[in-house]
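Note that one protein chain of the assembly has been removed; the remaining protein chains are unaltered in position.
We just call them A, B and C in the order they show up, numbering each chain from 1.
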Amino acid sequence: MALITYREALNRALREEMERDENVFLLGEEVGEYDGAYKVSKGLLDEFGEWRVRDTPIAENGFAGLGVGAAMVGLRPVVEFMTWNFALLAFDAIVNSAAKMYAMSGGQYNVPIVFRGPGGSALQLSAQHSQVPDPWYANIPGLKVCTPATPADALGLLKSAIRDNDPVVFIEGELLYNVKGEVPDGEHLVPIGVADVKRAGADVTIVTHAKMVHVALQAADQLAKEFEVEAEVIDLRCVRPLDTGLAIESVRKTNRAVVLEEGWPIAGIGAQLVDDIQREAFDALDAPIARVSGLDVPMHYARSLEKLIVPSPETVIRAVKHVCYLD
Amino acid sequence: MALITYREALNRALREEMERDENVFLLGEEVGEYDGAYKVSKGLLDEFGEWRVRDTPIAENGFAGLGVGAAMVGLRPVVEFMTWNFALLAFDAIVNSAAKMYAMSGGQYNVPIVFRGPGGSALQLSAQHSQVPDPWYANIPGLKVCTPATPADALGLLKSAIRDNDPVVFIEGELLYNVKGEVPDGEHLVPIGVADVKRAGADVTIVTHAKMVHVALQAADQLAKEFEVEAEVIDLRCVRPLDTGLAIESVRKTNRAVVLEEGWPIAGIGAQLVDDIQREAFDALDAPIARVSGLDVPMHYARSLEKLIVPSPETVIRAVKHVCYLD
Amino acid sequence: MASTEDVVNQDQFDGIPKEKLLEILRSMLMSRRFEEKTAESYQVGKIGGFCHLYIGQEAVATGAISALREDDYVITAYRDHAQALVRGMSPRKVMAELYGRIDGCSGGAGGSMHMFDKDINFMGGHGIVGTHLPIATGVGYAIRYRQTDQVCLCFFGDSVVNGGPFHEAFNMTAKWELPVVYIVENNSYGMGTDIDRVAAVDELFLRACAYQGKRAEQVDGQDVLAVHAAVKRAVVRAREEKRPTFIEAQTYRYLGHSMSDPAHGVYRTREEVAQERERDPINTFVDQLTDAGVITDEQVEEIDQQVIAEVEDAAEFAENSAVPGPEEIYRNVYSDEYRGGADGRDAWR
Partner (left out) sequence: MASTEDVVNQDQFDGIPKEKLLEILRSMLMSRRFEEKTAESYQVGKIGGFCHLYIGQEAVATGAISALREDDYVITAYRDHAQALVRGMSPRKVMAELYGRIDGCSGGAGGSMHMFDKDINFMGGHGIVGTHLPIATGVGYAIRYRQTDQVCLCFFGDSVVNGGPFHEAFNMTAKWELPVVYIVENNSYGMGTDIDRVAAVDELFLRACAYQGKRAEQVDGQDVLAVHAAVKRAVVRAREEKRPTFIEAQTYRYLGHSMSDPAHGVYRTREEVAQERERDPINTFVDQLTDAGVITDEQVEEIDQQVIAEVEDAAEFAENSAVPGPEEIYRNVYSDEYRGGADGRDAWR
């Protein structure tokens, strides 16, 4: 076990996979000379050279499409978007080309590519730079979507994503890069599409993913201290495949659920969780499932409002108290 | 009352609003000389001239952005996408520019623009040309999203959309253009974000929108004939604002609900409906809410499979029988 | 290599062996006859969806692809039957795909717009205008990455030159010196829009001026040998110098944009179409060959009959191929066992 940051975990995953397979290469804005806008690719250019660590022009749709073409002939591109907000320009390359190639070629051309970068809000980046794309990509068959919350999951999932033979949308947390956590020594792989219990508890189930896992854990600690409510925190880790089995099992035990996400409410990941849980555990539910999401507005720049728009432990606690009839 | 097609209704809405307000103009591929790929803009170039009916190059992101700029200085562009599949290239202009301008300018620059075109699958158009974008746009604050199912709603909603001061995503049914229906004579406006009961019934509630309204109505007729089940069919008409009030009311009466959509299941519109209904009518539900959606795959070209991927009356009937414990 | 006897000496054929000339003729005829049959089958409802025919443009695909090596790559847009056939895809596979049958090149999943055949490096068949250009750039990137001497040939339509993907792809291809030959099939129209009405440039090949390192030239797309020669030069340049080239082939589409579109219509006159048919690429080439005594009219007729027979066989094969069954629905969504949202979420099927 070693204690490293989420950023270091991603860097290690890239280095290990590039050393393991010469077909793996990284491309994107500033990934080379600059070591990446968030320094995730630190040192890789020096180690692997410009053909394997390629600085691109600002042409998201173009270099995402380039990645698709390279993947179709057997390379394994890792396309870095400086942030997922800029990938809106590459939405077509991801959804119409990458996600559909294998199906529309009748299973001839699979596309082993990873699209990665930070998503979600950070600090005061305002409307165009603070978005959660998770639900859009989770909706698309042909893609897999990973959203790691911890260094260990970031390491293990990115390695699995690079080895995966299908396109993977890999959404990192802009505010998680400095988060530290234990990661196993040696090869560490986390299977794509398998949820994880991040905290055990018998009274209520909190289902969430990405950055919100940390918010849920903070809320859970406070709930235990102040209200003697033991919350089970389930981290989906990926939103496609969406593994709701653990959550459903947990709800059958706790009979109460809160689903939490950073993004906007309408047709969000939380909505899908509610659908799956009520379908599979209807009779086990003692109360309607409560959803907590980011507020339904473009992000404000003012810190005073940003704080209120993104879900906080307090919001989660209120929701939990409601489903536990403590309010 | 006059009996006209959905296509004629849209054409009438455009003509009436262009005559009413000289700031309204139409732009897109083939909208002029060619009368529109689906002939929705028939005759408009002759009547209004090239500055108000502009044939564009194939540059979706560019002309969508052009529309945003024109709208910011007071014009009212109607941007036609030949189909919404091509709008994936304009996703940034719609989501990062149109939807956020009013908020990020602190309420100074509203964007009175309509983005319109056909969505969903048609007949054997395969993966890249058969997609339902409804959930992606419904997720975005700053947008309004209309999905009319009938000529009367197409007419009334498009006129309201053009008069609306905010960006409206207007998704037409590629297979609905030839559908005929009664439309009131004279000015007909349908408010954006108000659902409508398309068939009354006391035994089960079917909540849906767009093309699936017709599938639901067929299913309802068969259910009445063959199983004496009277289904209430609620047409959302818009998916943002998402008016679930009628649906919730109906479920309180029928105690059973099926939510139906053409698109993919994960984080779809149906998921949001389940969330809203179970939250507001939890105690009224006698059974879990059943969801029917398109299958979770890129669309196949083969007609034999396309038929199975898009929800049919038979699928809906199976779901209804399930929630009514008739299976 | 062809032995000296087969080499036709007229310089007009600049040393192309006779067998190669006949292969080129045969390819053009195949493409023409195949699509005449396609139109017929479409009219009687055996083919569905959007179907774009190449009739009139045969010299472009044939002249270009015949200049490639077997291990090179070919990629194009949705008007892709000719490129697939010339590249060597069996007419049976192409027709079965059009019929939406299990023996189609893409198992009936793609249809007319999405022909793919990995065995011959035929990379599709893409439906979103312009978006396959960056994909071609990626193939070129992979070639240099692996340091092989392959080439990627990318066809696209005139309307592509006004879109962002064209610009982003050309800039990266030129900057990184990727072995890609881009060839625009300039048939003057994007659907019903005359390219001159929407492009702020007189001659499309001039757009290359904005990408130093990318050579450009214009060629008569109705002259199969001219196209062949231009692409051959470009291929050598790509293979040996790793430099991209942009070729504008001026051609013409005889029929409507797609099967649901009239041959002329408001955007062009019946006369214009009739006049363009005068410079038919196949007739022109046949005359060239017969005048030069390379082949007789009877031999042309013979080849034509063989081609027609092969097309009929393809149609019959397609007719008898199985319609894809439900078990195919989820098969090619992912290359592993994951089956999408299938679990419980579509319980009603």
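Please note the rule applied: a contact is a pair of C-beta atoms (placed from the backbone, for glycine too) under 8 Å apart; a residue touches a chain by one contact, two chains touch by 3 or more.
Fair warning: this is a prediction, and the values are worked out from it, not measured in the lab.
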Visible contact partners (per top-of-document touch definition) of the missing chain: A, B, C
Absent-chain contact - pick from B:R15, B:K253 or B:R279: B:R279
Hidden-chain contact residue, picked from the options B:A9, B:L26, B:M72 or B:V323: B:M72
Contact with the hidden chain (one of A:E16, A:D55, A:D196 or A:E230): A:D55
Touch residues of chain B, complete complex, unshown partner: 25, 51-52, 56-57, 59, 61-75, 77, 92-93, 96-97, 101-110, 141-142, 144, 164-166, 193, 241-242, 276, 279-280
Where the unshown chain meets chain A, residue by residue: 29-30, 33-35, 37, 55-59, 61-62, 85-86, 88-89, 123-129, 264-266, 290-293, 295-298, 300-305, 308-309, 315-316, 318-319, 322
Residues in chain C touching the chain absent from view: 162-168, 170-172, 174-175, 198-202, 206-207, 209-214
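Everything below uses one rule, namely that only the chains that are shown with their structure count from here on.
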Most distant chain from chain A by Cα centroid: C
Overlap residues in chain B, where contacts from two or more other chains coincide: 61, 85, 88-89, 126-128, 264-266, 290-291, 296-298, 300-301
Set of chain C residues in contact with two or more other chains: 106, 108-110, 114, 126-128, 131, 164, 333, 340-341, 345
